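Here the complex is missing a single protein chain, while all its other protein chains stay put.
Chain IDs A and B follow the sequence of writing; residue 1 opens each chain.
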Amino acid sequence: MIINHPLLGPRDAQEFTYLGDANLINRPDWQAEDAVDQFHEYLYQRDNPAGKHRELWYHEAGDRSWLVVTRDTLTHEITGVELARDVALKSGRGK
Amino acid sequence: MTQTMRLGGGMIDRSKPLNFRFDGKSYQGFDGDTLASALMANDVRLIGRSFKYHRPRGVLTAGSDEPNALVELREGARREPNSRATVAELFDGLVAQSQNRWPSLSFDALAINDRFSNFLTAGFYYKTFMWPAAFWEKLYEPIIRRAAGLGSLSLAEDPDSYDKGFLHCDLLIIGAGPAGLSAALTAARAGAEIILADEDFRLGGRLNSETHPLDDAPASDWINASIAELESLPNVRLMPRTTVIGAFDHGIFGAVERVSDHLLTPPEGKPRQTLWRIYTKRSLLAAGAAERPIAFPNNDRPGILLAGALQSYVNRWAATPARRIAVFTNNDTGHRTALDLIAKGIEIAAVIDPRPDVTRTGDYPLLAGAVVSNTAGRLGLKSIEVRLASGEMRRLECQALAVSGGWNPNVHMTCHKRGLPVWDEGIAAFVPGETGAQGMFVAGAAEGRFSTADALTRGMEQAIVALGELDRKAHTIALPKAENDTGSITPCWQVKGGKGRAWLDFQNDVTTKDVKLAHQEGFRSVEHLKRYTTLGMATDQGKTANMGALAIMAELAGKSIPETGTTIYRPPYTPVAIAAFAGRSRGTDFRPTRLTPSHQWAVEQGAVFVETGNWLRAQWFPRPGETDWRQSVDREVLATRRSVGICDVTTLGKIDIQGSDAATFINKVYANGFAKLPVGKTRYGLMLREDGIVMDDGTTARLAEDHFVMTTTTANAVSVYRHLEFARQCLWPGLDVQLISTTEAWAQFAVAGPNSRKLLEKIVDKNFDISNEAFPFMACGEITVCGGLRARLFRISFSGELAFEIAVPSRYGDALIRQLMQAGEEFEATPYGTEALGVMRIEKGHAAGNELNGTTTALNLGMARMVSKTKDSIGSTLSEREGLNQPDALMQVGLRPLDKSRKVTAGAHLMVRTAAANAKNDQGYITSACYSPNLGHSIGIGFLKNGAERKGEILRAVSPLTNLEIEVEVVSAHFIDPEGKRLHA
Partner (left out) sequence: MSYSGWRVIKEALSGHKGWKPAWRDPVPASDYDFVIIGGGGHGLATAYYLAREYRAKRIAVIEKGWIGGGNVGRNTTIIRSNYLLDGNEPFYEFSLKLWEGLEQDFNYNAMVSQRGILNLIHSDAQRDAFTRRGNAMILNGADAEMLSVEQIRQRYPFLNFNNARFPIKGGLAQHRGGTVRHDAVAWGYARGADRLGVDIIQNCEVTGFRIKGGICSGVETTRGFIGAKKVGCAVAGSSGRLMAQAGMRLPIESHVLQAFVTEGLKPVLPGVVTFGAGHFYVSQSDKGGLVFGGDLDGYNSYAQRGNLPTVEDVCEGGMALMPAIGRARLLRMWGGIMDMSMDGSPIIDKTHIDGLYFNGGWCYGGFKATPASGWCFAHLLATDKPHEVATAYRFDRFKRGYMIDEKGQGAQPNLH
C-alpha cells in the first residue's frame, strides 16, 4: 500500500506502523463520574466497519508523525490522509 | 542418432549446440530450446508421472501452465523440484531427472494405483482409514505421505543469492505479445516511463509460435524492429524472463526476474533471481490466453498435447513429437495447427472436429462432427479411436494428437484483488470483469480478443486511454497489417459415451467421474468441487483444468456456466521460489545486527556475545582458565560488589524530551509524579499502558527546567518512543514539547561498585564535584571528562551498589571504555556482561523483562502506591478495575531454596506445600532465577498470590516439564543490602 503523507508525499506503507481506529485520539476525561466506563469504551470497543475506516498510522521510518488515514477496509483504497496532530487540535484537544 | 524429431527452421541457434542430460542419458539441443523442446527433438515423449495414479505423462503445453512435464532440475544443493520442462531454458550442462516415480520413469511401481483408480475416487480418503483410530498416524498416513508429494528438495542450503529491487513507472505492461508490444510502442513514443515484462526469454508472445505474416513479412521482423526501438529509448525498461506474479494494493506489483536461471550457475556476484516491487500508476494486462484441453477418455497419454503448444514446438523450436499427427479441435486453432504441421512436412492423420458444418482450410483429412473417443499407447500415444458423425468408430494410427478446446484469456491478474471475471458466450470463456478501479487495463487475447490485428489495435488503444488518465497525450501509431480472424468455437467440454477416464486436472488426476461424484455428493459450489476433488490445486493452479470442470459441473447441475460459478485466481501467477521472497535476509543477515560502541573492545577481551533483540551485547568476559560460564559470571558479580565493574548499557532506550511543557508531558506518561522533579535529579519512572498494565520502566533525569532525558528498557525502546509520540501528537497536541530518540547518539556505561566513584574521579574533569555530598544518589548532571569531552553523569544503580552511568557521544564510546578500564586498573575494575547484570538485579529484586511481561500491574510489582491518583496519567483510570485489584493478586516476592544446594528454576509454578501439583492449586510462578555468588546459593523472584503477606511460608516450586521440584521459602526480593546503604554510600 501507499500512503500519501501530507508533508512528504506518497510513501510505502511499510515505512509506517499501524495502531488502529482514529477514535483513540478521543481519550476521555479522567475526572468524569463514569471514567472507567468511558475509558473501557474508548480503549476496547470498536466500530470495526467494513468500508471507510479512519485509522492511525505512525511514520516510524520517516518523520515520526502520526497520521489519520481514511481507508476502505474492503478495497484498501485510501481517500484521505491528515496529520493526526491537526485532527486532534481540531477536535479540541490541547494540553 | 540425436534430434531425430528436429525440423527445419525455428528460432533456435543451430550453431550453438548444448549438451544436457535427462534421467542420466545425454542429449543435445540448441540455444533457444527449452528442456521440453529439446527432449521432443530427441524423441523423448515420456517425461513425468501424474500425482495420484502415476500415469505416464509427456508435455501438454508449451508454457508456464504445464501440468505434466515436471522434473527435478539441476543437481545437488541447486536441485529444483517440480520444474516445468516447458519453460526451463536449455543451457549447456543442464541436468534433469524425472520425479514421483520409483524405480524408474518407464516402470513405476506406484502405477498400481491406476489399476485401483476405481477405489481411489475423489475424496475416498474422507470415508475410510478411520479404524482403528491409532492406525492413522502409524500406518495409513505414512503410506499416503510417502506416495504423495511430487519432486524432492535436496535439503541442503540454497547456495545461490537472491536480490530485491524497487521500480517505478507510469505504465507497467504485462506480456510482450502483439498487444503488449503495440502498447509499449505507443506509450514509449509518448514519453511515458514504461516497463514491459514478459515471462518468456523471447519477447513476441504468440507471434513466435504462429506463422502469420505482419505487413507481408515474417512477424519476427516487426518484433525485432519494435524491440530495437524500445531498447533505444531511455524511458523504457524491457524485462524478459520476468514474471509479474501478483497485483497488490495501490498499483504495486510483484515480479520475479530470473536473472541467472538460464545459466549453469549464476555469474560471480549475480543473484539467481530478483524480486521486484514495481510501483506503477497504470497497468496494462496483455498476458494473452491459455488453451484448454477437451476431456475425452484417456486424453492424458504422452504425445497428446494442446494444438497451440504444438504450433509453438514446430514453428518456434522446430521440434515435433511425431511424424504423423491427428488434431482434435472444436475451434479454428486446430485447423491452423494442421496447416502449420503440413508446412513442416508432417503427415496429418485427420483433423477431428465435433462441429458438423466445419470446412477444411487446407489439404488434410477432415472428420467433421466427429470426436476422439479413446486412445491407446501406454508410454506414448500409438493410436486414437474416433467416433464419426455417423456413430461409426474408426481407429487412426498416430503418435501425437493435438487438442484444442478453445482459449481462456489469462485474467489472473484481474482477480488478485478479488475482481470477478465475467462469462463471454461468444468465445465460451471468462473475460476480465471490472478492473477500472485498480488502474488496470486489459488488451488483446487477455480480454478475449484473439486475432492478431485486434491485439495490436487494442494494445495501442488501451495505452492511449491509460496515459490519458495520467494527462499524457499518446498518439496512434502505424500498426502492421495482420490476420484478423476472430475464429469461431462451439464449446465441447467432454466426449461422452466412451470407455475410460477423461482427465480434467492432469497433474492431480481429477477426471470427469470425480466431478460427477462431487456433484452427486453435494459438493456443487466451485469451491467445494475444488476442495473435494483437489481440482486446480496442483502446481499449475488449474490453468488448464478449472474451466472444463466448471463447465461439466454446470451441465450436471442443469445451470449455465456463470450461474454455476467462476474460477478466480490468487497470486502468484506462477509459483515462486521462497528464497526469492526472502532476498538477502538469510543466515546471519536475517535481521540487522546492532553493535554497541564498546563492541570492538569487547571482542578484543574475548567476550561471549548474546542477541538482545537486534543488539549484540557482551554476555560475559571469560578469563583464561575459566571453563564454565558460571565461573566468569560469578567472578564478574563478586568483583563488582567488592570493588568496581563496568558494563555497556548503551542499548537502553534514550529519549530526549525538551520544551516548556516537558515536565507536564512526562507527568502524563508516567504513573508516578514527575512535575516536581528538581533540575539535577533523576527519578525512577513507571510507565503504564492505557489498560493499566505496566508498559515499561526506566529513569528520567532533569537536566534543565525544560530538558529531560528518559531511559527505557532495551526491548521497549522503539515502542515507548512511538507511544510518547502518540501522546504528544494525538492526546495532548497543545503541549510545548519535543521528543527525539537518542539511543544511538550516546554511548553509556554503568560503573558500579564501592570503588566506582574513585574510578570516575580519575576521569571526570576536576571542576566537577562528584562526591556523595555534591552528587548524591539519583543526582544527574552534564559534565566533562578526560579534559573537556562533554558527558552526562547519572548516579543511578541497577546493581544495588554505589553506581553511576556515564554517557558520552557515541563516537567516544570506544575511547571511554578503554579510559575507564585503564583508570580502573588499580581497583581491578572488571568488565561485566548481561549475565552478571542479570544476577545483580535479581539479587536486588529489580523487575526486568521477565517481570514486565505485559500482564503485570504496578500492584503485582509491589508499586501500587506509585500510581498517582492526584493527576491524569495514562493507565491510571483503568488500573482501578476490579480484576486488576483482587485481594489475592499476584505480588512479586523473593524465593530461596530450603536446600541451598538445589537450583531454583524460572518458569516453575508455586504450590502450597501440602497440595497436589495441578492447575487448580497454582499459587504463582517464578519469573527469574540465578545463582547468587554473594549468597552462595540459587535464588529466584516470582509472582505469588497475596505474596506480600506470605513471607516465611514454605512452598513447592514445581517444574514437571524439567522434572524438578524443590521447596522454597518466600522472602523479600531484596536479597542484598535490603536497606539500600550501598546505594547511598
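The rule we apply is simple: a residue touches a chain if its C-beta (ideal position, glycine included) is under 8 Å from a C-beta of that chain, and two chains touch if they have at least 3 such contacts.
Predicted model, so just to flag it, every value in this text is computed and none were measured.
From the options B:F581, B:Y684, B:F768 or B:Y931, the residue with contact to the chain not on display is B:F581. Considering the whole complex, the residue from B:A109, B:A148, B:A774 or B:L898 that touches the absent chain is B:A148. Checked against the hidden chain, the listed residues B:V422, B:L470 or B:L517 yield one contact partner: B:L517. What chain A contributes to its contact with the hidden chain is residues 1, 13-14, 18-21, 36-37, 40, 43-50, 53, 55, 71, 73-76.
Taking the whole complex into account, chain B touches the unshown chain at residues 51, 78-82, 118-119, 121, 124-131, 133, 136-137, 141, 144-146, 148-158, 160, 162, 164, 246, 248-249, 252, 254, 275, 277, 416-418, 513, 517, 520-523, 525, 527-528, 531-532, 534, 537-539, 541, 570-572, 575-579, 581-583, 585-591, 593, 610-611, 689-693, 695, 849-850, 853-855, 878, 881-885, 905-909, 917-919, 922, 925-928, 958-962.
Here is the rule we go by: only the chains that are shown with their structure count from here on.
Inter-chain centre distance (chain A to chain B, centres taken as mean C-alpha positions): 28 Å. For chain B in complex with chain A, the touching residues are 248-252, 279, 417, 437, 661, 664, 690-691, 718, 722, 725-726, 729-735, 872, 876-878, 880-881.
The touching residues of chain A, counted against chain B in their complex, run 1-2, 17, 19, 24-25, 27-28, 30-31, 35-36, 39-40, 43, 56, 58, 60, 64-66, 75-78, 83-85, 87-89, 93-95.
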